[in-house]
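Remarks on the structure that follows.
Of the protein chains in this complex, one is absent; all others appear in place.
Going by the order they are written in, the chains are A and B; count residues from 1 in each one.
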Amino acid sequence: MSQATLDLAQPRIADAVPLASAPGYWKAVRQRLLRDPVTIAVTLVLCGIVFISIGAPLVAHADPYVGSVLGRLKPIGTPGHWLGTDETGRDLWARLCYGGRLSLLAGILPVTISLIVGGFLGILAGYVGGLVGTLIMRTMDVFYAFPSILLAIAICGLLGNGLSNSVIALSVVFIPPMVRIADTVTTQARQLDFVEAARASGTTTMQIIRYHVLANVLGSILVYATSLISVSIILSAGLSFLGLGVTPPQPEWGLMLNSLRQAIYVQPYVAALPGVMIFVTSMCFNLVSDGFRSAMDVRLNK
Amino acid sequence: MPDLMPAEPPVLRVDDLTVRFRRRNMDVAAVNGVSFALARGETLTILGESGSGKSVSLKALMGLLPDYATIAGSVLLDDRSVLDLSPAELAKLRGGAIAMIFQEPMAALDPVYTIGEQIAETIIQHEGTSHAKAMHRALDLLDHVKIPSASRRLKNFPHELSGGMRQRAMIALALACSPSVLLADEPTTALDVTVQIQILLLLRQLQQELGMAIVFVTHDVGAAAEISDRIAVMYAGRFVETATVREIMRSPRHPYTQGLLASTVHGGLRGRVLETIPGAPPNLAHLPPGCAFAPRCRHAGDLCTRSDVPVTASPTGAMVRCVRAVPVPISEVSA
Partner (left out) sequence: MSDPRDRGGPAQPLLLVEGLRKHFPVRGGLLHRQVATVQAVDEVSFSLGKGETLGIVGESGCGKSTTARLLMRLIEPDAGEVVFDGDAVGDRHGITVNAMRRQMQMVFQDSYSSLNPRMTIAESIAYAPRMHGLSTKEGLARADDLLAQVGLTPRQYARRYPHELSGGQRQRVNIARALALEPRLVILDEAVSALDKSIEAQVLNLLSELKERFNLTYLFISHDLNVVEYVSDRVLVMYLGRVVETGSVDSIYARPRHPYTRALFASKPTLDPDRRTAEMPLTGDPPNPIDPPSGCRFRTRCAFAQPICTGLSPTLSAPLDSADSDGAHLVACHIAEAQQVRHA
């Protein structure tokens, strides 16, 4: 009886929950993200775009490769082709859905590759510094000498067109800025007192990088990478537009924009649709990146 | 002993100044009814710890607070109400009749202009003199604040000067238009001891020569003892005690002032456990009712938390905001 009252008076939750399960940093970030309506809305839109791309056969019943000479350049709202048709009479909805696959791939893959390669090189250069750092950073400077789009065009021209070559070209283009960001934030993080304190407590370099540097650096790099995705989508669309990336008749938004260009006076709304998709997708990635940045700043919206 | 009841009208008169910061879900009561009057040639030190509202009060006097600050009360500078001025009039006032020096001179000095140009520019803006004349005045000012080889320093950029020299240059800039009130926001805090005493002595001397009034904000009891005529001790946005520097240093009456002085470390306390004020200052967003110091006060009773604490003023002009305070006979004060 008295036992029960004691339990009520002094809830044992505090003791029952082991200290190890203290809300970790990433959990706090997630909670803050969930309280940000813009980021949630934008993420939902992005999920929608990813869904219609991956599940293209489910949402679009028309074949994206089969056109009809009679049904060319139908306006939006045509029965059977609710978003109209393109210059060879292919269903635009189907092509937008299937095109999302390549466009998203061409947007995300180069950024992921450059994130891994560039992030590694940058953290190495920033933390180790010295000769290694100088060597890495000067090499990157060589790439900086070329405007990014020209560099991408040059590499694509060299390797020949095709999706994989465009991914390689864009990865090369994105590695230098990624290295530079990673180097800068790591150099800053290395000088923080708590990193010094960790060094002073005799922990190894790898442990310090893992516990202190990475957590404080990864946020900035990830945010930057997310904002690069939109650039990557636009650049790869640009390469396709120039005929250097994806080859026709494969559906891809940049390429579609190019081929519909001639129809701009006949069906302006239809011709603009691939452009709208590129715009919306890259905008969404930018907003998600902003949301991540504010959620990861511990001092903000506490 | 300075004149506590100035016969001539005060240069600066502040009545019931309150500042609140309202933003989103925050409502911070930074300054809660500050009143004082300042005569020509007088130095009032506002002594307080971080978050006591001392810097905010100073910025309110200069009209330097952000838009989301709500300011009430009255500030009379030479019988002009500062709080009612338009932004243009305020800009004219700043650097003219009222000037301010800061803890960090780099914040007040523009890095892309030379010291001479900056001072001359202020003079030209406020008084419309010729450039040559203004430069000449700038040279005089640098001499006045004892910058060695002033004519050479005139052509220096702020970053080319050492810390103490920069502080002097900022003081020269503040004095450019012979202000009647100088506001000093912790100007010696970031300096080394040997430089700090130089700046304190300089301010004291300049004040004697120019007769301006100084409001000196600091957290350092030592600096306050060196420079002030009167000290106002600030806690949680209120003056808890105001008195002459002697009264404060020798017979502090408010428990907070007593605690602050007792916890000021010096060698005489070696081997003894320091007297401390328990706890920490209150959150200005949730001030307790009554005396804000009551939660940390060893003498606190029911009366302290019930309602606002009355102010006890003594005939010498000293003031204390504590229920335990009894008026002090004059003989004891002047002894």
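Operating definition for what follows: a residue touches a chain if its C-beta (ideal position, glycine included) is under 8 Å from a C-beta of that chain, and two chains touch if they have at least 3 such contacts.
Given the structure is predicted, the values throughout are model-derived calculations rather than measurements.
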**Request:** Consider the whole complex, including the chain that is not shown, and state which of B:Leu65, B:Leu85, B:Val195 or B:Val311 touches that chain.
**Result:** B:Val195
**Asked** Which one touches the absent chain: B:Asp15, B:Glu89 or B:Glu275?
**Response** B:Glu275
**Where the missing chain touches chain B, by residue** = 49-50, 148, 162-165, 192-198, 200-201, 219-223, 225-226, 228, 245-246, 249, 259-260, 263-267, 269-270, 273-278, 280
**Fill in**
Logged for chain A, residues touching the omitted partner chain are 14, 18-20, 22-23, 25, 28, 192-194, 196-204, 207, 211-212, 215-216, 298-299, 302
